[in-house]
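Shown here: the complex without one of its protein chains, the others still in place.
Our next item is chain A:
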Amino acid sequence: MLASNTILKVVPSSQRCGDDNSDPSLFFVEIPSLDFIQEMDQAADLIGKENGSKAALVTSKKSFYMTKVESSNTFVVVNPSSNSSSSSSSSSSSSSSSDENNAGNDNKRRKVCKASICPSFHYELTRKYLDVSELRRILSAGTYEGDAEECPSKSSLRPTKSSLCVLLQTSLTELEKGLSLVEAFDVDGKWTVISEELKNEAFEEILAAASANDMNLSRLEISSILKSVTGDISTEKDVVEHCLRNNSSAVSPDMFSMDVGKIATFKARKILSKRSTPYPVKEFMATWTAEMPHQTTSYVPDISLLKNLCLSEYDGKVSDDVLTYFPSSNLPLDVSSRFKRLFEVRECWNEDDIEPFLKDVVREDESVVQILLKNALLKEKGKWIAKPAS
C-alpha cells in the first residue's frame, strides 16, 4: 500500500512526452491472472505484423491478441523499486518552501515518491488460436512432389518453425499441434506438405508390401516396410515413413498399428475418384469391402467414414442412394469461397451433412454453428441455405 503522507512528484521523461504528458516508453498490459506470469517466465515474445494488424503476445504454449483499450482517465504510477526509502520531504517543488518548513512534525514524516504519468490506455489480451487453414496455405506453397521435382526455388518457399511462429503469430506448442494436424513434412528443417499423388502412392505401396509379405497390420515395423516397398516410391523412404506414421498409432518407436478406418477411407477415395457417375451404395459397399486388405477380413467398412468424401442422394432410377465423389480436401480453404462452392452443389444443406465439409476451416475457438451463422441462413431447424448476395 502507498504510505500515507506521501508527496508525489512527476519525473519528467528524458524523451519527448506524449500529448497528455505521459511517458511514451511505458504502457500497461492486462494479464488473465497471476498464474500467467509463470507462463511468461518460460518464454514470451511480442510478435507484430508489417501490415499493421494486431500485435500478439506469445508464450511457449499460447498466443494472445493485444487489443488497445482507451480511457479518458489519467494514470499515475509509483514504482517503489525506483524510489529511495528516504522519508524526508523535498524542497525542489514549485510550491513555497516555507509551507513545508512551517509544517512541523507532519512534514518530517512525509515521504517523497517519484511517479510517472502513464498513457491512458492499456492492452487487453484475448486468446488467439492458430489458423490451420492459413498454415496449410503457407505450407502448400512449396509442396513436396518427390526428390526428382526438388529445386532451390521450391526450398526457398518453405518456412522454418521459427518463421512460421512469426508469420502466424503463434506459440511453438500450438504450431507443432497444427503441423501434426496438417501432416506437415520436414525437408531439411523447413516445412511443407506432401502432394496428394505422392501420399497416395506411398500408402498404396505400404498396403501392397504388407499384403505381399503377410504382415500383421497391427504390428508393422518401419524397417520391414521400408525394405519391402517397391516402385518409384521405394526411393522416398522419408515419405513412406511419414505416411506410415500419419496413418497409424505408435506401438513402440519402430512399430506401428495401422488405423483400419484410415485404410478404409483411403480405399473408398480411390474407388470413388475413378468413377465419373454416381455410385449406387449397395454396389459401392460390395466393391469397397472387397478392396480392403486381406488382413482386415473381419472389418466391415462403415459408410459414416465417407461423410467428408462424397454426397449421398436418393436416385429413384436405381431405387437406391447414390454416392457422388466430393472430397472436402478439394474445397477452397477460404471460408466464404468454401460456402459458395457448397451451395453451388446443393441449395439446401442439413446441418449434419454440411458439418464434415466445414471442419477443416473451423477455428479452435468457434463452433460449426457459429461459422454457419456467419456464412449461411437458417431456413428451418437444421437446414441451411446460402445468404443472399449483398
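Operating definition for what follows: a residue touches a chain if its C-beta (ideal position, glycine included) is under 8 Å from a C-beta of that chain, and two chains touch if they have at least 3 such contacts; residues count from 1.
To be clear about the criterion, contacts and distances are computed from a predicted model.
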item	value
Chain not displayed: protein name in its UniProt record ("TITAN-like protein isoform X5", "Tubulin polyglutamylase complex subunit 1", "Large ribosomal subunit protein bL19m" or "Chromosome transmission fidelity protein 8")	"Chromosome transmission fidelity protein 8"
Among A:27, A:65 or A:299, the residue in touch with the chain that has been omitted	A:27
Selected from A:10, A:212, A:251 or A:300 as touching the chain missing from the view	A:10
Residue of A:110, A:242, A:269 or A:338 in touch with the missing chain, whole complex considered	A:110
On chain A, residues whose C-beta touches the chain left out of the figure	1-14, 16-17, 20-21, 25-38, 40-41, 44-50, 57, 72-82, 85, 87, 90, 92-96, 98-99, 102, 110-111, 114-115, 117-118, 122, 165-166
